[in-house]
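The complex appears here minus one protein chain, its other protein chains still in place.
Lettered A, B and C in written order, each chain numbered from 1.
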Amino acid sequence: MNTIPMSYYLVLSAVMFTLGAIGVIIRRNPLVMFMSLELMFNAANLTFVAFSNAFGNANGQIFVFFVMVVAAAEVAVGLALIVAIFRTRHSIDIDLMNTLKN
Amino acid sequence: MPVITLQLVIFITVAALAIASALGMLFSRNTVYSALLLVFNFTTVAFLYFMMGAPFIGLAQITVYAGAIMVLFLFVIMLLGTEQIARIEQLSAQSVAAVLLGLVIITEAVVVFLLRNPTSLVVTSGGDVVSVNEIGGLLYSQYLLPFEITSFILLVAVVGAIILTKQEKPAGKAVEGEVKK
Amino acid sequence: MENATTTLYFHLVPLVVFLPLAGLVINLLIGKKLGEVVSGTIASLASGAAFVVACLLMLSLRSNPEAVVVPFAEWIRVGGLAVDWAFRVDTLSVTMMLVVSGVGTLIHIYAIGYMHEDVRLNEDPGRFTRFFIYLNLFIAMMMILVSAESYLMTFVGWEGVGLCSYLLIGFWFEKGKEGTGNAIAAKKAFITNRVGDFGFLVAMFMIFLQFGTLSFSELAHVSAPVGALGTVVVAGIGLFLLLAVTGKSAQLPLFVWLPDAMAGPTPVSALIHAATMVTAGVYLVARSAPLFELSPVGPQAVAWVGTLTALFAATIAVGQYDIKKVLAYSTISQLGFMVAAVGMGAYVAGMFHLVTHAFFKALLFLSAGSVIQGVEHGHHHDPHADHYAEFDPQDMRNMGGLAGKMKVTTAVYIIGALALAGVAPLAGFFSKDEIVAFAFGKNPVMFTMLLLAAFFTAFYMARQVWMVFFGKARTTAAQGARENPLVMTIPLMVLAVLSLVGGALNLPHVETLGKWLEHTMEGLHPAEFNWLVAGISLAVAFTGIAAGWFFYGRRSWQPGQSDPMKKLLGPLFTAFERKWWVDEIYNALLLQPYKDLSAILAEPVDQKLIDGCANGLGRMTGWFSRGIGVLQNGLVRSYALVILAGVAAILGYLILR
Partner (left out) sequence: MTNLLNPLVLLLLIPLAGTFLLWLIPGGRKSLVRWVALLTSLIAFGYSLWMLSQFQSTDPGLQLGVKIPWLQFGSTTVHFEVAVDGLSILMVMLTTFLTPIAILSTWTAVKEKVKGFMAFFLLLEAGMLGVFLAQDMILFYVFWEFTLVPMYFLIGIWGGERKVYAAVKFFLFTMSGSLLMLAAMLWLGLTQGTFSLPQLEGVGGMVPAAAGLLFGAFALAFAIKVPMFPLHTWLPDAHVEAPTAGSVILAGVLLKMGAYGFLRFNIPLFPQVAVKAAPWLALLAVIGIIYGAATAFVQKDVKKLVAYSSVSHLGFVVLGIFALNPLGLQGGILQMVNHGLSTGALFLLVGMIYERRHTRQMDQFGGLWKVMPVFGTLTLLVVLSSVGLPGLNGFVGEFTILMGAYTSTAINYTLAAILAATGVILAAVYLLHMYQHVFLGPVTHEENRFLKDLNAREILTLVPLLAVSAWIGLYPKPFFAIMAPAVDKLIAIVQPFIAVVK
């Protein structure tokens, strides 16, 4: 049979997810942070599809579909926010965006 | 250890490519390179989807993620002109901590998933495990309501994006008034 | 039964309270419109009507002498405690009612004349009606006090008369020393009385815990509890009741309020602070006789307190110059006689002295008021006097030679003084002699002290009479004094007659009062008339008067002269003059420490310590949250790092589990 252990997929997914998380933390460019987030979404999606395959159940794929839609919406709004912020502050350094404090 | 098959070799190669491209995205100075590397990463993942017999998701991955979303990213990068942000991102304590934590988590994941209690589940490669028909059927019957809600979410996102990025017309009416005079 | 009720008027007893209250209400609502005479008359009628009711009750009791309880309304019924509004008509309460309403009515009439002048001298005629409202309230409260069926209802009257006393002492609340003197005197009276009331309260707690009731009828036949604890409780009841008595009847150590209470208008001093209210303590002891009899401690303490007060206050009276202050200390001293009597078990003698004292002390105060107004009149009509300078119309050093100008007043005053001094056959002789005779048989030390007090009494009265009425007038005010109108002098004459013949109430071997009271109080010892004691006390009285003449009558007091006794007694007389420094001692030992303690509690303790602890807790929370707040730095990446750490920790936990 052409099978690959589920564990491999899980480890791959974990590695990608962690890389995404590290990206969110170490990069100050919000665009890259966003990309890292997308990476994390992907890692999660990979797990969904893998389990869907293993169990022979379509629900996992449906979920991935929804995640994609929401991610698309999130990116649209998020990028719009970045554009708006850039317009007002002429910088998109994430460490300068802490006006919510206090 | 499972037998080394062609499938496995292909999987490991693709996985290595995915991780490499992710790493590249992370550490690339140029945002444009980051974006392109991410596109590559998405493609490798799409490949894995195909391998797992999920062509619908794989195609969606390529069209939506690699196609639409990343193009959007590139547009924004071009629009803002920040592709060459040359600011040196210092290696702060926070970054070090993040990398270390990341390594810890990866190690933990390996320990948990591979060594401690490896699951007996397997992923079958090739062949349609779940057909596109089935997905479509589910989407328009059981998941009809969430499906409709997603459409609403998208609508809201579109409207929101437009409002957020709309340029305020500075004193447009006053100008009109002057013209009339 | 039917024919009995036709002639008995017991059911009328609530009227003794409600008639004065009716007068009060009328004056409160329309008194100002009625004018002084009508308003005063209504008040006098209200009091007089109460007197009539009291007389009817007396008549009823003559035919049916056993105590009658007239219930009126339910009051407090909680748990085991059941106290109702109920009146008790017996010979003791009716005696008190008669004194209160009788003397009270005379004083009401007198006050119509007195207050007419007084409100004008004090420049606020609008306050005339208010005075009579207070007086009627006082009569009502006093009636509640004496007609109550339970300790609790007595307490209502007890505090009620205290309130009236407060109101009336502070009647001219904007006058007195530095403008606040009267107000402070009023406050002092109320608070000192409250200390006594505290004793009353605790005594009631003890009585209720021990005997389960506060009703006089039910307490009349209780027997002493057994066991050591029982004796302590019974002694405690006596001692706490004594505290109540010392407050209301101005005994040691709580007498200090009464001299200051002379700040009230003179009719008030006569009614409340001489004749009636202050005797409530004596009445209370008489009423509580069944409880006092249970233990020897209480009565003995009462007797000693009374004796000591009698002597102590009499010495102070010798050194006073204010005509009313002399009478005030004299009142304290005479109350001491009464309290000593009831403490020794001579209830009849105590009550007898209470009644006669009400006559002659009211008389003395009212005539003193007459003297004061006469002098004040002289002062106001003196064309040369500086009307803005401080002039004290009550200071006896400003008087002298009034006998010629105020004939009626002088005559009645001398009658009152002789009665007080205990000269036979005036009222005071019989009643005081009865007490002294009782002490003779009981305790030689008390006997001696009481005799000494009697000597001082005669002496200071003689001193006063000579200083005020004889010799030469020492001021122009005294020269211009004139007699007061009939509305004032007629009550004086009535009281003078009563002072003359009051002794007839309880003549030796006739014992009218004794037999009358016997119906209420069991086991009364008939007083033995002792010729030896009578002789001694009469001799003491005459010695006192003679000594008074020797120092004050022989040579007329000159203006600016210091008291001739001062040379003789030196520092001792200064002690008399300065009232043995009791006020100063209380101030240093009680008031100032309390003030200091309060200040310490309010500022360092409350604000700094307790509130500081509370605020300190708040501040610590503040520091803590600022410390935590560093984490909330608004930087998304730090938050993500923390989340990542959390993930690592949870996974680590899962592995190491």
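Definition applied: contacts are C-beta pairs under 8 Å (C-beta built on N, C-alpha and C of every residue); 3 or more make two chains touch, one makes a residue touch a chain.
Quick caveat, the model's predicted, so the values are computed rather than measured.
> Can you list the shown chains that the absent chain is in touch with?
Taken over the complete structure, the missing chain's partners among displayed chains are C.
> Using the touch definition up top, pick the residue from C:61, C:106, C:139 or C:152 that touches the left-out chain.
Answering carefully, the residue with contact to the hidden chain is C:152.
> From the list C:48, C:113, C:170 or C:480, pick the residue that touches the absent chain.
Looking across C:48, C:113, C:170 or C:480, the contact with the absent chain belongs to C:170.
> Of C:80, C:383 or C:560, which sits in contact with the chain we cannot see?
C:80
> Over the whole complex, note the residues of chain C touching the chain we left out.
73-81, 124, 152, 155-156, 158-160, 163, 166, 170, 173-175, 179-180, 182-184, 186-187, 190-191, 194-195, 197-198, 201-202, 204-206, 208-209, 594-595, 597-599, 601-603, 606-607, 610-611, 613-614, 618
As a convention for this text, only the chains that are shown with their structure count from here on.
> Find the geometric centre of each of chain A and chain B from their Cα atoms only, then give the gap between the two centres in Å, rounded to an integer.
One centre to the other, that is 6 Å.
> Centre to centre, by mean C-alpha position, how many angstrom separate chain B and chain C?
From the centre of chain B to the centre of chain C is 98 Å.
> Give, as an integer number of Å, the spacing between the C-alpha centres of chain C and chain A.
Those two chain centres are 93 Å apart.
> When you check chain B against every other chain, which residues touch at least two of them?
94, 98, 101-102, 105, 109
> At which residue positions does chain C touch at least two other chains?
Counting only residues that touch two or more other chains, chain C contributes 637, 641, 644, 647.
> Flag every residue of chain C that touches chain B in the complex, lowest number first.
Residues 637-638, 641, 644-645, 647-648, 651-652, 654-655 of chain C touch chain B in their complex.
> Where on chain B does chain A make contact in their complex?
2, 5, 7-8, 11-12, 15, 18-19, 22-23, 25-26, 31, 34-35, 38, 41-42, 45, 48-49, 52-54, 56-57, 60-61, 64-65, 68-69, 72-73, 76-77, 79-80, 82, 85, 87, 89, 94-95, 98-99, 101-102, 105-106, 109-110, 113-114, 118-119, 121-126, 129-130, 134-135, 138-139, 143, 146, 150, 153-154, 156-158, 160-162, 164-165
> Can you name the residues of chain C that touch chain A in the complex?
Of all residues in chain C, those touching chain A are 632-637, 640-641, 644, 647.
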